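A single protein chain has been omitted from the complex, and every remaining protein chain is retained in its original position.
Now for chain A:
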Amino acid sequence: MSSSTSISGFTQISISYSSSSTHYIFARAHISSKKSTSSWPSGRTLFLVNVPPDATERDIILLLKPYGTVEKVIFDSDSPIQGEEDGANSDSEAEEVEEQEEVQHDNDDIDATQPRKRRKLTTKKLEPPKVFPLPSIPLRKLRKTGQTAHVIFLDTSSVDRFFSASHAKPRPWPSSSEEPSGLSHYLALYDSLRPPLDAVRQHANSAMDLYEFELAKSKRESKYKKGEAIVDEDGFTLVTRGGAYGRTVGGGVAVATKKFQETGETSERNKKPKKEKTSFYAFQKAEKQRDELIQLKKNWELDKAKVEKLKASRKFKPY
């Protein structure tokens, strides 16, 4: 952190977009927090804040090239859970991304930005049917501005090199030409949304195959069989509402109503209001009548107050 500007422990990297505008990325070495078991190698991971919204993995690799080879870039907004964290905690909860990212890499090397990736949980044991993805061309993914990213270098020395270098002097943003931007981006996007029909069919069919495969698998693995009762740890048998014929997974019995199942409330049939004669005795009638009159007066006073209020706001001058 020699000559570079730093702020709250972050090193400021200046990037010039054009002669007049400069963007700032803030970088810090990644520190894995105690709470979360972050899988990022702490020694060689760089944490970037305020990444440009249209940055691609390639862009960042190009930017950091002088300091070493980048193994991987993870944009945090792509992680499944958008935790609202602050400071050092921000880099947790993203293991899944990594795995998925790897799966994805099998198909396509460069597409961290691939918009229409159908991810399926891969199961190791039985060989699942392979999903044919829809054809895609590399496209920029435009994320919300002010996002964070993690960069994993191949070796630890790169991080040291990075921090020892000076970042005061603005460097140009290495906008890669692989993914188009601007008008061309939109044209490409428009066309890529309309894949050939054959590809659509292939994709849909293979996806359905996978779905059925997994359905079958989950059925096989299910603890509960049709007609068998569900018994929890304490030994209580759960009584659930059955299907049309009283037999579903989990040994349903036609007991609990649908409503009970959904809301947990029993029917209101028992809550009949108590019937009471309100105008049986003469005094009751009299009381009622008196109350009505009092109510009348009260309403009158309320109306009066309302009008007074309007009057106070000088609303009654027609012109």
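Here is the rule we go by: a contact is a pair of C-beta atoms (placed from the backbone, for glycine too) under 8 Å apart; a residue touches a chain by one contact, two chains touch by 3 or more; residues count from 1.
In this section, contacts and distances are computed from a predicted model.
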Absent chain [UniProt protein name; select from "U3 small nucleolar RNA-associated protein 22", "Transcription elongation factor SPT5", "Glycerol-3-phosphate acyltransferase 4" or "RecA family profile 1 domain-containing protein"]: "U3 small nucleolar RNA-associated protein 22"
Touching residues (missing chain, whole complex) on chain A: 5, 7-8, 10, 12, 17-18, 20-24, 49-50, 52-54, 78, 80-82, 84-87, 90, 115-116, 118-119, 134, 139, 141-148, 173, 175, 180-184, 186-187, 189-190, 192-195, 197, 200-201, 203-205, 207-208, 211, 215, 230, 232, 238, 240, 248-250, 261-262, 264, 276, 278, 282-291, 293-300, 303-304, 306-307, 310-311, 315-319
